[in-house]
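Every protein chain but one is kept in place in this view of the complex.
And then chain A:
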Amino acid sequence: MHSALTRGNAIFSLGFTCVALATFLCAVTTVFENPSPVVSVNIHNPFVRNQQQYHRWSQRFDRAYFTFDLNAGTCMPVTANVVASCTTVRLRFTGSQAVNQIIVWDKIMRRDIDDPRISLRDMKLKYPFYDDAHGLRGNNITLSLHWNVVPVAGLLPRNSEGHVTIKLDDQYA
């Protein structure tokens, strides 16, 4: 016979299966969705200084400054399976180490709340650009836009588009 327990169990498992299936279908919708916005980046007024870093006052590091322009179309997929897109401006540079990367600016764009396009002019760096020692003078830096779509459920893809490379001064400012 069907007791309250078996009935409850059946309803629970049916509901759970439905939710799981819906989640899976939702996740599938963004798997093949790869937005490729048009991105343009520009760097202005770069200069290098030799400065102390706040966590180590006894030591000096190379620190570079610049402002940048960034224009990008929407980098969010159009499906419903999107919560936000975490957009970061990544800087790769030839410095004191073999691989040097930092994020200099980032923004989280929520779906339907924030404007999915980016339009920045003469933006200052949100995070300071320090080298790990003294390797910035006369070296190349490359700026590019990266984003990471956060879905309602599913895979967490990472994409990038657009880059600009410039050479820093070989003198401290």
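To be clear about the criterion, a residue touches a chain if its C-beta (ideal position, glycine included) is under 8 Å from a C-beta of that chain, and two chains touch if they have at least 3 such contacts; residues count from 1.
What we mean here is this: contacts and distances are computed from a predicted model.
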> Going by UniProt, what is the name of the one chain that was not included in the view, given "Trafficking protein particle complex subunit 2-like", "Small ribosomal subunit protein mS29", "Signal peptidase complex catalytic subunit SEC11" or "Mannose-1-phosphate guanyltransferase"?
Replying inline: "Signal peptidase complex catalytic subunit SEC11"
>> Out of A:Ile43, A:Cys86 or A:Val164, which residue would touch the omitted chain in the full complex?
In response: A:Cys86
>> Give me the chain A residues in contact with the hidden chain, please.
In response: 1-6, 23, 27, 55-56, 83-84, 86, 88, 90, 95-103, 106, 108, 110, 127, 132, 146, 148, 150-156, 158
